[in-house]
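Supplied in structure tokens, the structure appears directly below.
With one protein chain withheld, the remaining protein chains of the complex are depicted in position.
Labels run A and B following the written order; every chain starts at residue 1.
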Amino acid sequence: MSDVIDRPLLEQEKAAKTRLRIIDCDVHPSLHSHADLNQFLPKRWQQHLKTYGSHLRTPYIGTTPYPRSSPLIARRDAWPPTGGPPGSDLAFMQKQHLDPLDIEFGILQVLDLFIFSQQNLEFGAAIQRAINEWQLAYWSDRDPRLKASILAGQDDTEAAIAEIDRCAKIGRYMQINVCPRANEPLGRRRYWPIYARAQELDLPLGIHVGGYGGHAPTGGGWPSYYVEEHQSNAHSVATQLSSLVIEGVLERFPRLRIVFIEGGLGWIPATTWRMDQHFERFRDEVPHLKRRPSEYVKEHFWFTTQPIDEPDEAKHLRSLIEWIGVDRMLFSSDYPHWDFDDPRFAFKTPLTEAERAKIFNGNARALYKL
Amino acid sequence: MTAKDKMQGNSMAVTRIDCDIHPAVGGTRTTLLPYLDDHWKEQVVSRAIDGLDLNSYPPNMPLSGRADWRPANGKPGSDLAMVQRGAFDQLGSSHAICNVLYGAQAVFDSYMAAAFCKAINDWIAAEWLARDPRLRASIVVPMQAPDLAVEEIERRAADNRFVSVLVLAQGESLLGRRHYWPVYQAAEKHKLPIAVHAGSQYRGAPSSIGWPSYRYEYYLAEAQAFQAQVLSLIYEGVFLKFPGLKVVLMESGVSWLPAFMWRANKTWRGVRVEVPWIDREPAAIMRDHIRLTTQPFDAPPDAAGVADIIEMIGSDKMFLFASDYPHWQFDGDDAIPPHLPASIVSRMCADNPLETFPRLSLAA
Partner (left out) sequence: MARHIVARTTEIPPGGNKVVAVDGRDIVVFHVNGEFFALLNRCPHEGAPLDKAACVARLTSSEPGVYQRSRVGELLRCAWHGWEFDMRNGQSYFDPARVKIRTYPVVIEDGETLAKGPYVAETFPVHIEDSYVIVEA
């Protein structure tokens, strides 16, 4: 019996002459406590955070509506021994994740404080700005491997653009993160000024799954269980992809690059085939689309690999990779979350050296200009 | 006696069952009026209640009716003779199941919904099923009030021409929820599979990300709604409570199924403790209880890709032949999606439908 299921990579690792350094496109740092933000928050919002706190479109103040299967969605071994939640201690993150896996760069994705889901848009913008500053001060400044992303909630488009501009001037941010589930689908025109700015600044748009936009997590109502809601993340990104393509965002912004983060990969081919399949039938509803939907996908979208798909047969993972295209894939670990992918063992199908170089490093390097 | 023998004993040879065709209701004040009681007749006429065409299928939209399947007058699917020529003569089916999509299923007033659903079922029985022994139908039910839905099922149970129960893919609550269980109990008792058909009650946004601008976008998002429904039905334990129940996804697309299975298995392995009554992999439950009509398939562009998808799904029992007539899913006379392996084609036209809709074998 083998120690680890199907580890074809292990042999390749041993044989590789040059060790491949990894760019991890989804690392989640966490606030140690809300007080960490005080140095970046105006007094007014410090006070607001303490008193009124988060105002979300969910039943609870302090937690998500769907209790996760482990505390703070995290790996149980990721709680820093010095205290604080998983992801809050840089030294521990270095020791447990960045150093042993030889992470060349880790792209930060912050999910704390329901950043994008605050109903009070001014408060939300203040939180986003504070966290954008916190990313640099607490993370990038102390470990240059860790790269920040601009958090800019799209439902207050003006504030989002102001924050994007502020961060772009600083120049140390890899992408512009918008909310995955907001008031309206991402393709809607009201959000286009943000995409215009992203294109002007030549920064990719990053969409990390999750969020509580106020719509049920499915088109048919509210699931009862986390086991359903967790999978709905994949459905949401599939719908967002369709929205961005169908609304003509890529036609209007032909240099825009878009990354879906933590959506996984499995849903991509069928979503693309379905768009193409029905394109002719709906063509006169969307005359602004000059190309087949799949063409936009192949040129404008990238996808992080976690949570990696686990078909029973390894060769099916190979088919999935062929359908998506190696060029579109960006390795991500999702450290320190529970459904974390270890770069050594996550891919249960052999990859060529060239493929590994792209997935684990080259594609992200080019996309984020590292 | 095989199911095919039984069915052949009733009428013509069973060679191909089209599991999804759409006769169209012309209007509430026209088509359905004769089938309403005096109270609802008066309500409909005096309050001008009509125009309940489901928002999911505006009649003039290309998808709603292939050009050569549109009558000179009336909506696509409203003319029996034309439907017969299309589904039977042109597309080569020996039998067909009528799934009536009309806004009765989305009405807010439970009693109105129940009355209109009853009227649809009375109409389809009197003016379609009675006029062509090759036709069967799904029972249209008001899921707005599950107890009234059960009443409607019981009302039709003795009529063997009704072979399934029709619900929309996007309702008020996900289909697995407990308050719907009496509907499944009645359906299981009478050997009626649940036919979940594309379409929405529009109680909320038809997707988790909000309201799509385009009907094209809306249509694409239905695939995700079907997936959410399958998860709900499985994890709420519907197939444990009702082990004889099958659920048919109609006009859902098929190619999303493999990756959906993988993701469900993966998530279940780690989060099983939330739903410990699910003691085997969700994909295994799907292979036993979920069926899909094959139009649209949303296939990869080549034969090798289609073969991969079929292999990944891992079951030849899940596919049901359907044309989705008069919806425009393909051109020409062949409703079978291209590149399907022979092993699938040989089962999907008769064997799988007969297994899925046991009442097809009963004398009509």
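Here, a contact is a pair of C-beta atoms (placed from the backbone, for glycine too) under 8 Å apart; a residue touches a chain by one contact, two chains touch by 3 or more.
The shown structure was predicted, so the numbers you read here are calculated from the model rather than taken from an experiment.
Asks: Which one, B:29, B:203 or B:272, makes contact with the chain that was left out?
Replies: Considering all chains, including the one not shown, the answer is B:272.
Asks: With the full complex in mind, choose from B:74, B:182 or B:237 the residue touching the hidden chain.
Replies: Checking the options B:74, B:182 or B:237, the one contacting the hidden chain is B:237.
Asks: Quick one: say which of A:44, A:76 or A:142 touches the chain that got left out.
Replies: A:76
Asks: Please identify, in ascending order, the residues of subunit B that touch the omitted chain?
Replies: 178, 236-237, 240-241, 268-273, 275-277, 279, 281
Asks: Identify the residues of subunit A touching the omitted chain, counting contacts across the whole complex.
Replies: Per the touch rule, subunit A residues meeting the hidden chain are 1-5, 69-70, 75-77, 338-342, 344-346.
The rule is short, and it goes like this: only the chains that are shown with their structure count from here on.
Asks: Hey, which residues of subunit A end up touching subunit B in the complex?
Replies: Subunit A reaches subunit B through residues 69, 180-188, 213, 215-228, 230-232, 234-236, 238-240, 242-243, 246-247, 264-267, 269-271, 273-279, 281-282, 284-286, 307, 309-311, 316, 319-320, 323, 338-339.
Asks: Mind pulling up the subunit B residues that touch subunit A in the complex?
Replies: Residue list for subunit B touching subunit A: 62-63, 169-177, 200, 203-217, 219-225, 227-229, 231-232, 235-236, 253, 255-256, 258-260, 262-268, 270-275, 296-301, 305, 308, 311-312, 328.
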